[in-house]
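One protein chain omitted, others in place.
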Amino acid sequence: MVEVLVDTAVRGSIIALLAVGLTLIQGTLRFANVAHVEFATLGGYSAVALTGAGLGLLLSSALGVALVAVLAVVLYRLLFRRLLRSGPMIALIGSLALAIVIRATLQLLYGSRPRYLPTPLERGIDFHGALITPSQIRLVCISLGLLALLALVLKFTSLGRAVRAVAANPELADVSGLNRGRVVDIVWMLSAGLAAVSGILLSIDSAVGIELGFNLLLPVFAAAIVGGLGSIAGAVIAAYALACAESLVLQIDWGAIVGGTHHLEVGYRPAVGFALLVVMLAFRPQGLMGRAVRRG
Amino acid sequence: MLVVEGIKKHFAGIAALDGASIEVRAGESVGLVGPNGSGKSTALNCCSGFERPDAGRVLLLGKDVTGKEPWDVAKLGLVRTFQHANLPTKMSVMDLMLAGGHLVRGETIRHSLVSWKRVREEEADAVDKAWSILERIKLDKLAGHPGGKLSGGQQKLLSLGMALMGDPKILMLDEPTAGVNPSLRVELAEHLRKLQTEGVTLLTVEHDMRFISDVCDRVYVLDRGAIIASCAPAELSDHPEVLEAYLGRSGSRAVVESADRRTLS
Partner (left out) sequence: MVEYLLGVGILAAVYAINALSLNLQVGVTGLLNFGQVAFVGIGAYSVAILDSHDVPWIVGFLVGAVLAGAAGALVGRLGRTLASDYWAIATLALAELVRLVALNQDGFTGGAQGLSAVSGIWTGMSTTAREAATFATIVVVLGIAYLVARRVRNGQYGRVLVLIRENPDLAASLRHNVVSAKVRVMALSAVMASVCGGFYAMYISFIGPGQLLPFATFLIFTMVVVGGLGNTTGAVVGAVLITVLYDGTRFVRDWIDVSADQAAGIRILVIGVVLLGFLLVRTEGLVPEKVKAAHARR
């Protein structure tokens, strides 16, 4: 049971950091960015590159996050703005294409074998039968701290108000004298930065591979959608709930239902997210419905 | 024909419709007027199945159609147009007209693959009908143009033409003259009157009071989601509450002015 708890905290944090970014972009641009999770992969590899160049882990991580944030704004200006002008469908296909391009480029540069960050070997702590590593504790604390910080920024600063104004009504924000372009830039930096943090934390905890982001795509979308897109709190709660569900499904002895003892094969772990996503989309699409286009 | 009983509709706290009741008898031409945001379009949406009312009923030809799918309502003979035409740029005017038609065979995969000849005959008949309607609304010269590239007024006319392709029993028009050339408005009014004599029932949402008095036998006035008056178009100026609705609280200056000009003069 403790194992489920640890599992939920670690995986939930990773998903949550990505899901809030996805939700922010969706809120401000009304567009589902499939390439969002690739910012996590990019974060991991920038840390690999920078530590490889001899920088310390902490400095590499900070620089890596900054790099990814800047890259995100450049991509938005050069690419997404143009794609979005051709309509949401083209933008969605385009973001998928960008994701593939990023992944293929990384494979070209680094190969498809996983890379490890130079982390000091630390002894795991035995916590009521479950093994916790210090890096996992740091991962959860940093994530929760950043999520709390984000919530505070969005709630109490003028930037937060601007973001919420754009999210509430993308067309109107211009009129009320807000610089919409600036707000959107900042949202891209914020969400890509959080994604990079998530990627680096995950790389430290295990390793970084070209599929790091893609493997998180569906759980992250599931969390963002289940949380009711545009809702930061919803996305965070849904992320931890999803992680918990994934962990539980593997732990539960389904024998009670099918007879004998029967645990689901570990290979099906990702299926939980997919299934949850499909079921949620099919039966509880509130907040993510093709919201009645204004038929004025 | 159409009976609307006390429909209510809320959007995130605001009441777009607050217990409005409307009745349109067969063969009648009825107008629906009111300031911007008073719930006229929402009322049409509720009647045509695009919005499910929170309360109240909609009866069409004696059948309860509350909350039915839009296509099921349309199949009973109710066709509506939209305030914003938004016609596609990838379809020609003729294509759009045919899409408005009722080509039973061509619409099934099986028939369009197997019985080519019957499908072609059906389509040829629809093409004839489309040409004659396009001539009536003076868009025949533009039949090959992309529908979405027409002017706003032409798009509204074309929407009407598309609606007519399906031989509606009742036609609901949402601001049919918005953007339409003033000289064409008179003609449009004549068309609608002619349709009425051909047995089509009409419900028209409109800001242009002259047009309303040309086309409608009776008018409902909607204000803040409730019907505040029902009378002949000429009697509108006798109702103080109507004037107040327009002059007192209306948000749009244009509406105030047009109400001034039309209703008071």
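Per-chain numbering from 1; labels A and B assigned in written order.
Just so we're on the same page, a contact is a pair of C-beta atoms (placed from the backbone, for glycine too) under 8 Å apart; a residue touches a chain by one contact, two chains touch by 3 or more.
These numbers were taken from a predicted model, which means no experiment stands behind them.
A.B. asks: Out of B:A20, B:V33, B:C46 or B:L98, which is the one that touches the chain we can't see?
C.D. replies: Result: among the candidates, B:L98 touches the missing chain.
A.B. asks: Could you tell which one of A:L5, A:L55, A:A97 or A:A130 touches the chain left off the display?
C.D. replies: Reading the full complex, the residue touching the unseen chain is A:A97.
A.B. asks: Spell out, residue by residue, where the missing chain touches chain B.
C.D. replies: Where chain B meets the chain not shown: residues 48-50, 69-71, 74-75, 79-82, 86-96, 98-103, 105-109, 112-113, 116, 119, 123-124, 127-128, 130-131, 143-144, 146, 148, 159, 162-163, 165-166.
A.B. asks: So which bits of chain A touch the chain we can't see?
C.D. replies: 31-32, 34, 79, 82-83, 86, 88-90, 92-94, 96-98, 100-101, 103-108, 111-113, 214, 217-218, 221-222, 225, 265, 267-268, 270-271, 273-275, 277-278, 281-282, 285, 288-291, 293, 295
One rule holds for everything that comes next: only the chains that are shown with their structure count from here on.
A.B. asks: Report the inter-chain centroid distance for chain A and chain B in whole angstrom, where each centroid is the mean of the CA atoms.
C.D. replies: The computed centroid separation for chain A versus chain B comes out at 46 Å.
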